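Only a single protein chain was left out; the remaining protein chains are all shown in position.
For chain A:
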Amino acid sequence: MSSDYCRICTSILRDYFGQDVSEIAKPLQWGQKSLMTLSTMLDGKYPRHLIQETIIVLLQFNFVSAICNVHSVQIEYKLNMENILMILRYPKYLSIIKRKFGNQYKELVETLLCLGRASLSKIVSECIKLQNKTDDLYNNYWEKAIELIRNEYFKRTPTYVVWTEVKQNKIFTPPTKNQKDEKKILFTLNYNKFHQDMRNKIIIDAVVRTFDDTIVGEVMSTILSQCADSSAPVSNPISLQLIRSNLSVGHNYLLEYITMIEEDPTKFLCKSYGTMCNITVNFKQIINCLNDSIMDQVVSYKFGESSARLFRATRSNKLLELERLQQTALIPDRETKTLTSELFMNNYLQVQELRKPNTRLGRNDGKSFYLYHLNERQLHQELTEEILKMIGNCMMWKFKTCEDNKRLLKNKARFDGMVQGLQDKQEADKDFIEEAMDNLFSPSERILLDSINRLLRKCQLNIMRLDVCLFLFHSYKRYNETIK
């Protein structure tokens, strides 16, 4: 794991679980350790029971997994950094559920995100408690939770205290309400399903942008909803009839829409010709196109339009000599040289040297061919690092702003809690709250609070935007690795 990755993990743990947890988890970033080693490494800074408690909390959220090593008597703990990074996506998960199902489902997911892992009855009762709802709604929420399991957003997870495995066919089986050992069946979020939704959303947006037609987006979304396997480079074949029966609009021109998407140079879909018209989605191709698009945008933003042109020309022609590159991109000779060298120095372009073999006399005339090309894998790795760094910087600023204005924010939080309490009792008057606000905070403080809120929101928004890039890079890596 890179240092940027670790930095973000530390920041996330510090923001959500506090300084102690992040400090205790830090040594685990560099490899799995037993409790004994961990406490030795922390050098008595934290009492043993605190370390134990931290690990229990982290185990609960699956941020740490316990590994029983064959060679060692002790249990070792391993930090699951990928899961920690998922915290950045939590707001996205909630918005997906809210858009797809509604507010109550969102509340359930939110509760599970706060609990880490829990039995279904606990999730439902906690949710009711958190939302200040009456117990009559228990059955209502229970049904909704069951629906979430059926839709594969919740999945069963093994327990640690008494080790129980979950059978493959039972992962998405909901428990019955009065089941005897219902409390022992723990549920957690199924990240894959959420990621599938995120990916589908990005694909649909891309299709709508390409064709400037919202109905194409509808068609694509119907096709994507019928795809079974998410990790395969090409989806399962979907029959036209199935799409037609699930589609709400554009029935008359369905085949035309599909032909359109298929014939476009982006080639998102494939159609089989014959008696049974089957459609497959080229997930790998789509992800590659989206990644290329990100890279182009990055190059264009960093180095300018001309460089982006050279970059794209190199990608579409694979290997190009400088002169040929100049003729293809129609950029003046000298400018081409400067721009390519700039791209080369920043590792966006690579150079392959083709030397002429030595002659029999052991001499060669020194002429070599320099061919420009891209190394997409390396570029992805570097860009991922850069984006991680950017997220880290945003989190750093967020943390610094909160630290600097700790007192003010604490007061504001206390005030907000008070207002909430009054509102719940329906005693609050708008004017009364305004007056109280004026008395408690000076005008300059109020301005400061506003700007702090704006800054925090800005940072959070950018973190989420950058996270989409990370998500696409991750998908690219996965698709290009599975194909080998």
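Just so it is clear, a contact is a pair of C-beta atoms (placed from the backbone, for glycine too) under 8 Å apart; a residue touches a chain by one contact, two chains touch by 3 or more; residues count from 1.
Going forward, contacts and distances are computed from a predicted model.
Colleague: From the names "DNA-directed RNA polymerase III subunit RPC6", "Proteasome subunit alpha type-1", "Phosphatidylinositol glycan anchor biosynthesis class H" or "Actin-related protein 4", which one matches the UniProt record for the unseen chain?
Modeller: Its record in UniProt gives the absent chain the protein name "DNA-directed RNA polymerase III subunit RPC6".
Colleague: Using the definition of touch stated at the top, determine which of A:318, A:377 or A:454 touches the missing chain.
Modeller: A:454
Colleague: Looking beyond the chains shown, say which of A:133, A:271, A:302 or A:474 touches the absent one.
Modeller: A:302
Colleague: Among the options A:205, A:321 or A:416, which residue touches the chain absent from this view?
Modeller: From the options A:205, A:321 or A:416, the contact with the absent chain belongs to A:205.
Colleague: Which listed residue, A:313, A:339, A:374 or A:409, touches the chain dropped from view?
Modeller: A:313
Colleague: Kindly state which of the options A:37, A:393 or A:460 is in contact with the chain not pictured.
Modeller: The missing chain is touched by A:393.
Colleague: When the complex is taken as a whole, what residues of chain A touch the one chain not shown?
Modeller: Output for chain A: 3, 7, 202, 205-206, 209-213, 215-216, 253, 256-257, 259-260, 263-266, 289-290, 293-294, 296-298, 300-302, 305, 308-309, 312-313, 316, 328-333, 386-387, 389-390, 392-394, 396-397, 400-401, 451, 454-455, 458, 462, 465-466, 468-469.
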